[in-house]
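Excluded from the complex is one protein chain; the other protein chains are retained at their positions.
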Amino acid sequence: MKVRVTLFGALREADPHGFVEMDVPDHCTVATLREALQTHVRNHAPSISENLIKRSAFASEDEILHNHRHVPEHGQIAVLPPVSGG
Amino acid sequence: MKVRVTLFGALREADPHGFVEMDVPDHCTVATLREALQTHVRNHAPSISENLIKRSAFASEDEILHNHRHVPEHGQIAVLPPVSGG
Amino acid sequence: MTDIYTAVVDIAHAPLNPAAALEFVSDPRFGGIATFIGRVRQHNHGRVVTGITYDLFDPLALRIFQEIGERARAEVGGPLKLYIAHAKGSLRIGDFAVVIAAATPHRDEAFRACRLAIEAVKHEAPIWKQEHYVDGDSAWSEGCSLCEEHREAELAAAQQSKQTHGHGH
Partner (left out) sequence: MTDIYTAVVDIAHAPLNPAAALEFVSDPRFGGIATFIGRVRQHNHGRVVTGITYDLFDPLALRIFQEIGERARAEVGGPLKLYIAHAKGSLRIGDFAVVIAAATPHRDEAFRACRLAIEAVKHEAPIWKQEHYVDGDSAWSEGCSLCEEHREAELAAAQQSKQTHGHGH
C-alpha cells in the first residue's frame, strides 16, 4: 500500500513538500513503517540522523500509534519527532 | 502620654472615628498598651471579644511592633486584627 | 528596586488591571510569566455573598509587599520581575481583589515566585475582608494573627490542615 507520511519539526527537512510517500506491505505495523522510513531517509535525506527517526512517534489525527499498531487503511500518517512546545 | 490607636478590620467597630485615644504611661511597652486597649474596649465596645485584641498585632507604618517594643514617641500606632487578604 | 511593583488600589478610582501587570513584568530576558488573580466569588462557606469590603493599612501593606518581593527574589536567585497589587474598598462579585504577576527566564521560578507572593500577601499583609451576604448580614473574616504569640501556632495548624484537606484561606 502507498502511505503518505506527513513530516513535522526537524523532519520537515527530509522533504520540501512536507511529506514523503512510500510503498509498504498492506496491513503492516508502525514498526515496519518506521524501518521503511529509516531506509528512505538514509537514501534521500542523509543529513537527518537515524536516531531522530528512532525517537519519533507515529500518529493519526486522533492518537499516537505505537509500534505494534497497524498503519491506518487510508494510508495517512504523521511522524512526530521529539516535542518541545511552549 | 496620649496614644492614638488606629483601628482596622473588625476592630473598626470599637469606634466610629476609626481610632481610639488613650492615656498610657510614658515610654510604656506595647504589652502595656495592649492591656490598656483591652480595658478600653471592655468598657466602650463590649461586643468586641477580648480574644480578638489578644490575637491582634500593633504596628507603625513601617513594621509590626511586638509586645516588648516601646510605643512610638509620636503617639501614633495601629492595631491589626488577624489578617485575611486576597 | 524597579523590578518589583507594589500597589494598593482604591477601587472607587480604578479597578485592578491584569494587563498592566503583564506589561510591567515583560522583559526580553523572560520566557515564563505566572500570574495569580483573586476575584470575589459568590459563595463562601455555603453563604451567598453579594460583595466584599477590603480594609488595608496602606503604608505598612506596601512595605510588606516590597519585603515579599525581596524574599521572592532571594528564593528565585536570579532575575525576576514581580507585580503585587491589592484592591481596597467595596468590591462586587467578579471584581479583582488581588493581582500578582511574576516573570523569570524559565517557568519553574515564575510559578514559585508567584505562589510565594500570594501566600505571603494572604498571611502577612495588613488586609481585612468583610463579606456582605444576601440576607443583609456581614462578617469580618477570621484570619491569620500577626501577633508573634499566636502566629507560630496558627501557621503550624494551617500547614497541618493544608496537608490533610487543602488550604482554606
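Think of it as A, B and C in the order they're written, each chain with its own count starting at 1.
Everything below uses one rule, namely that contacts are C-beta pairs under 8 Å (C-beta built on N, C-alpha and C of every residue); 3 or more make two chains touch, one makes a residue touch a chain.
As the structure is a prediction and not an experimental result, all values here were calculated from the model.
Engineer: Would you mind listing the shown chains in contact with the chain that isn't displayed?
Structural biologist: A, C
Engineer: Among C:34, C:80 or C:125, which one is in touch with the chain left out?
Structural biologist: C:34
Engineer: Since one chain has been left out of the picture, which residues of chain A touch it in the full complex?
Structural biologist: 6, 8-10, 12, 54-57, 59-64, 66-67, 78, 80-86
Engineer: Could I get the residues of chain C that touch the absent chain, sorted low to high?
Structural biologist: Residue positions of chain C that touch the missing chain: 18-19, 22, 26, 28-43, 93-94, 105-111, 114-115, 118, 162, 166-168.
Going forward, only the chains that are shown with their structure count from here on.
Engineer: For chain A and chain C, what's the span in angstrom between their mean Cα positions?
Structural biologist: 49
Engineer: Using CA atom averages as chain centres, what separation in Å is found between chain A and chain B?
Structural biologist: Those two chain centres are 73 Å apart.
Engineer: Distance-wise, how many Å sit between the C-alpha centres of chain B and chain C, to the nearest whole number?
Structural biologist: For chain B versus chain C, the centre distance works out to 25 Å.
Engineer: By residue number and range, which residues of chain C touch two or more other chains?
Structural biologist: none
Engineer: So which stretches of chain A touch two or more other chains?
Structural biologist: Residues: none.
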